[in-house]
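The complex appears here minus one protein chain, its other protein chains still in place.
The chains carry the letters A and B, assigned in the order they are written, with residues numbered from 1 in each.
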Amino acid sequence: MSRETVVNFILAALLLAVPLLANAVGQPFYITLATRIAILALAATGLNLALGLGGLVSFGHAAFFGIGGYAAGILATHGFSGEPLVFGLSGTNQMLVIWIVAAVTAGLAGLAIGAISLRTSGVYFIMITLAFAQMVYYFAVSWPAYGGEDGLSILVRNQFPGVSTMRPLSFFLICYVVLLAAIGLFALIRASRFGSALQAARQNPVRVATVGIRPFRIRLTAFAISAMMTALAGALFADLNRFVSPSMLSWHMSGELIVLIILGGTGRLFGPLAGAALYVIIEYALGGITERWQFFLGLILLGVVLFARGGLLGFIAGKARHG
Amino acid sequence: MTFALALEQLLNGLQLGVMLFLMAAGLTLIFGVMGLINLAHGSLYMVGAFACATVAAWTGSFWLGLFASLACAAAAGAIVELLVIRRLYDRDHLDQVLATFALILIFSEGTRWMFGSFPLYLDIPPLLQGAVPLPGGTQYPLYRLAIIAAGALVAFALYLLISRTRLGIRIRAGESDREMIGALGVDIRTLYTVVFALGAALAGFAGAMVGALQSVQVGMGEPVLILAFVVIVIGGIGSIKGALLGALLVGVVDTMGRFLLPKLFVLFVPPSQAGMIGGALASMLIYIVMALILAVKPRGLFPPAHA
């Protein structure tokens, strides 16, 4: 086992242990905090697929995060009120259905946005993805049907077969399992031929093209899968907060997702989890100490970029094996 | 719709465009020469506005404030460049995004720490108060005309600086070949600091000019920052000419969209709904325009020849 594998294993175990312990001693808030970490890590794992493996720096993944959130919010609202949604279809409060709708919607949005954005590269790509996210953001802010800027409350957390989702620990376990599944999928993709082609397209697009692979298709597929994963996280995030609002779609959110990945270690399997854990803990701890917490958060982030290259995992587990 | 109203809105678009150009010119210069994405550019805009408001309140003179905004923003830019930015030139865009994102947090909370939580007062200088008559029988604020003039002047000065001066030659050399100018014996480190401070001063100048028209408060730079990025991406990153045309395009499209789209929708739906739908579409409009332009020209309207 490499050092990184050990660290990964410890991270996964810690994330599970803390809520169990918190549950045992009757401190449910730490379960909520761990759930938040798991969900943000899931969103960032999605982005990591595009950004870490494919080198596609999307500054607009908040769009997919928000689409997932709104899918959950809108379906749950209609499920609760009984009003039909569109074409006589009704809403639902079943998480499994919501997840599928969220992922498919975001996947389609990802295909559309990706198809246009992937014509560009570098800074242009960063900015065009931002532009698309801003469009979705302003649409959500000014569209009155689902709360506009005020957002949408989900009165009762959605259901999962055989589990009481209102119990913090149960809901955490759902998110935890989904996160591990997503990390597993990330590992599979990275090791697959598709994943190799994706990484090769990042490192040397010309060579990939000469062996007959079209980088555009590979990147587009990766971008869409990445969007779906992030949307799934968005749906869970909506259920965690029992609330969705346009701020899930804001450019700050896109920025935060990137921050999580870099904090943890770009392109690494458990980088997003390490980053999310570090970020949430810093935010929580500083927020309790001083109202100037954003100032110190800024200093810490700056310190990480300047002095701890490769993020937290790079710092603990040494240089990454791959590019 | 009358001719006077259309003319007034066109001037408004022009003024917004000119202001965006001041921001975008610095951004695009910094990217063109150093290859750096600077998200904290909006913070320098804020620094300019706060410096101007503070000095104007002390001395009673807007003009001293304006001078202070240039000096403070340039100084802040130079310090940030020496302490932080300098270490980021050979990093990828990702690290630059994170580091300058962190700088936004530090600048915003730092400013609030120093100046408190309430917006500051900054008024237009007496010389530029009031409105002047326009053809068509309407009136237009003198100060907005002054902004347009100042922007045009800065654009011209930048053109001269880059095409006629030694510094300009080095900047152009830096844009086309970074290793080359080092080999030519130019002190790159100083050049970079100077360029960064120049960009910062332009942003600070814009912040001070606009601060007199708006609210001088923490976070004021962020909406402008995003618009400035839209501008340089449309124009072609690294191109001053592109930044100018992109800025005017964004300014006019945004203003005209907000003005015309609700009127357009009145033809189809009741007025209060038209206002909402038109307003919603208007706020998305420049991003739609940007996506369309990039879909057709992936490197903007005026991509610099080399990159």
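Note that a contact is a pair of C-beta atoms (placed from the backbone, for glycine too) under 8 Å apart; a residue touches a chain by one contact, two chains touch by 3 or more.
In the analysis below, contacts and distances are computed from a predicted model.
One chain of the complex is hidden; its UniProt record names it "ABC transporter substrate-binding protein", one of "Phenylacetate-CoA oxygenase subunit PaaJ", "Acetolactate synthase", "ABC transporter substrate-binding protein" or "Formate dehydrogenase iron-sulfur subunit".
Checked against the full complex, the candidates A:155, A:181, A:209 or A:281 give a single residue touching the omitted chain, namely A:155. Mapped onto chain B, the interface with the missing chain covers residues 1-2, 4-5, 8-9, 12, 15-16, 108-109, 112, 117-121, 123-124, 129-131, 138-144, 210, 212-220, 223, 255, 258-259, 262, 271-272, 275-276, 279-280, 282-283. Although one chain is not displayed, its contacts with chain A can still be listed: residues 27-30, 32-33, 36, 138, 141-142, 144, 147-151, 153, 155, 168, 237, 241-243, 245, 247-248, 252, 283-284, 287-288, 291-294.
The criterion applied here is as follows: only the chains that are shown with their structure count from here on.
Remark: chain A and chain B have CA centroids separated by 32 Å (rounded to whole angstrom). Within the complex formed with chain A, the chain B residues making contact are 31, 37, 39, 84, 87-88, 91, 93-95, 97-99, 101-106, 108-110, 113, 226, 229-230, 233, 237, 276, 279-280, 283-284, 287-288, 290-291, 294-295, 298-300.
Contact residues of chain A toward chain B in the complex are 51, 57, 59, 116-117, 119-124, 126-128, 130-132, 134-135, 138-139, 141-144, 251, 255, 258-259, 262, 266, 292, 294-295, 297-302, 304-306, 309.
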